[in-house]
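Please read the structure below before turning to the comments.
Entry: subunit A
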Amino acid sequence: MEIIKRKEQKEVHPYIPELKELYRAGRITRREFLRTATLLGMSFASASLFLASCKPTPTAAPTEAPTEAPTQAPAQPTVAPTAVPEGMPKRGGTMTIATRVPRIDHPARLSWIEGANQFRQVCEYLTFTDYDNITHPWLLERWEANEDVTEWTLYIRKGIKFNDGQELTADDVIFNFQQWLDPDIGSSMLGLLSYLSPENIEKVDDYTVKLYLNSPQIGVPEHLFHYPAMIVPKTFEGDIVRQPVGTGPFLLEEYVETERAVFRRREDYWKMGADGKPLPYIDKLVYLDLGEEEAARIAALQSGQVDNIFNPSAEIWQAVKDLPDIMVYSTPTAQTFVIRMRVDMEPWNDNRVRQALKKCIDRQKMLDLAWFGEGVLAHDTHVAPVHPAYCPKDIPPYDPEGARQLLAEAGYPDGLTVELATQEARAEPAMAQALKESAAAGGFNIELNIMPSAQYWDVWTEVPLGITIWAHRPLGTMVLALAYTADDEGNPVPWNETRWVDEEFSQLLKEAERTLDVEKRREIMCQLEDIQMERGSVGIAFWTSVWYIAHKRIKNVRAHPTNYDILFDAWIDDEA
Partner candidate 1 sequence: METEKKSRLRKFWESISIVLRSPTAAVGLAIVLFWVFVAIFAPLLAPHDPLAQDASAINQGPSPTYPLGTDNLGRDILSRLIYGSRVILILAPVSVLASVIVGTVLGLVGGYFGGIVDEIVMRILDAVMAFPTILLYLIIIAAIGPSPLNVVLAITFVGAPGIARLVRGLTLDIRTRDYIRAAEARGESALYIMFVEILPNARGPLIIDALLRVGYAIFAIGTLGFLGLGLPPPTPDWGGMISEARKYIWTNPLGVLWPALAIASLVVGLNLFADGLREETMRYQ
Partner candidate 2 sequence: MATERPGVGSPREVPILRVENLAISYETRYGEVTAVRDVSFEIGRGETLGIVGESGCGKSTVAFGIVNFLGRNGRIVSGRILFQGQDLVGRSERELRRLRGDRIAMVYQDPMQALNPSLRIGDQMAEVLIVHRRMKKDEAEERCIRMLERVYMPDPANVMRRYPHQLSGGQQQRVVIAMALLNDPALLIMDEPSTALDVTVEAAVLDLINDLQEEFDTAIMYISHNLGVIARVSDKVAVMYAGEVVERAAAEEIFLHPSHPYTLGLMRCVPRLGMEKASSYLHPIRGRVPPPNRLPPGCVFEPRCDFARPECAERRPPLKRLTDGHWVRCFFADEVASKGQEALAARWRKEATVHEPQREPTETILTVQDARVYYSVPARRLFSREKPVVKAVDGVSFHVPKQRTLGIVGESGCGKSTLVRAIIGLEKLSGGGMEFMGFDISVPVSKRDLDLIRNIQMVFQNPDATLNPSFTVGFQIARPLRRFRAVPKDRVKDEVIRLLNLMKLDASYYDRLPRQLSGGEKQRVAIARAIAARPELVLCDEPVSALDVSVQAAVLNLLLEVQRELGTTMLFIAHDLSVVRFFCDDIAVMYLGQIVEIGPAEAIYAPPYHPYTEALLSAVPIPDPTAEQRQIRLSGSVPSALNPPSGCRFHTRCPRREWLPDGGRICEVEPPPWQADTEEHRILCHIPLEQLRRMEAVVSEEVRDAG
């Protein structure tokens, strides 16, 4: 464990001066500096001040990540969102959103983003990762990490009240940590905060909590913004619908599962708006469940009955992007459709067969067909350009001949018949049919078994060959840990759908999570990417952009990589 030199500095964290050096030498990008600095406790304001005061000298700086501009999707020049609201934001109005309204009880157990979006209006998070992947304190005033990022001190903002009058204190924060870490509740936070055990949480005083990690982890603030990490009061008894108590800008008025959820503005919200009065600007939020049928949702948006469609598929985007009074905000993400092969089953246990299938992926064509070209090409490794530690690689070409040779070597001279299973939703059927057609030239005869979504999610970890959608996660290492590693006894973690465990890969991954040094971390990532490309168990053709489609009357909204509805400062202007 390489110890970073302690430096007497008024800096919040000893590594920050070195960070500044690296930036001045142009060896790390503006975004990498900002992200690491803020993670280490430097305030966003002082970090941006520093950036403005000096220019990086372009020595052997790493190539700018192609998607520097967070909002500009390369292919489609959509209208740049209005960063600054024109004039004073108006108050009042109702916003209607078409989305599924699923059953929900304990926020810690959330596994659908739709449920999180609805109750994120009532409860809030300790931190806030913005559209540019920069994490700011939210319910916390600030945080501090020790030198080797194994101890984190969280300073809670004073004076924040829950909507039932209780004040937010350290006890509430600790109660929430215990809920996340309690195996009986089954929260996905347990996997994320694996470096923290419940007894190592210390209540310093009423407004300060200290965490003693079992292993160093730089991404703690980002993990605290993971969607199940909503802060509920310590009196919470497990059913958010019966006890909608939170510090958020809205109050729950009505929640009818599979039909609608209605939220009304909270008068005494702690955060102030541009006009000095408490946020939020909008009076009422209505979430409507119009069922699986996309056509019904499109029709509703088009006739103005709803203002926004949650997590629109490529087809919806294609259908509504040219409608007159509809605004489309786009953002590149790490969301993708993984063509995954179970390495513990015939024929995928033979890497040559896996390589052959990867060669059969006609990436650009698949992107055009499945997502109308709205995304960036990928190279079969689960680390995306938007990830801070992304190490760029060149895109493997579509090579059916190579695939046919590999199959012959692997003992299938006249081709191979396999069954591909996926869900009848979003882009999977289109991708499956595109893969079937392009793989045919490469010697694969793929039979498609496209089943209703509910059925696919019963068998997604069992089928030998399938296409599974993986949502965006801010850090590259997060997904790799979730899907490509084994637990302590060595058998694959629950979400490792391909049962692919590689000793060298797991070691390097742990290494990467520990390294603070951005440069060193990027090298490790490069090695991880090489391993996955060379003998990995997945074909990843492209990273999709994600859209936020709303009626033009909804102001100050942007596309969020994981489709979060950030609406505390959105407002409605009916005249425009």
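Rule of thumb we're sticking to: contacts are C-beta pairs under 8 Å (C-beta built on N, C-alpha and C of every residue); 3 or more make two chains touch, one makes a residue touch a chain; residues count from 1.
In picking the candidates, the idea was that all candidates are chains of the complex that A comes from, given by their letters.
Since the model is a prediction, treat every value here as computed from it, not as a measurement.
J.: Contact as defined above, complex as supplied: which of the candidates 1 or 2 touches subunit A?
T.: None of the others touch subunit A; the one that does is 1.
J.: What part of subunit A is in contact with candidate 1 in the complex they form?
T.: 294-295, 298, 302, 315-316, 318-320, 322-323, 364-365, 368-369, 372, 424, 429-430, 432-434, 436-437, 448-452, 455
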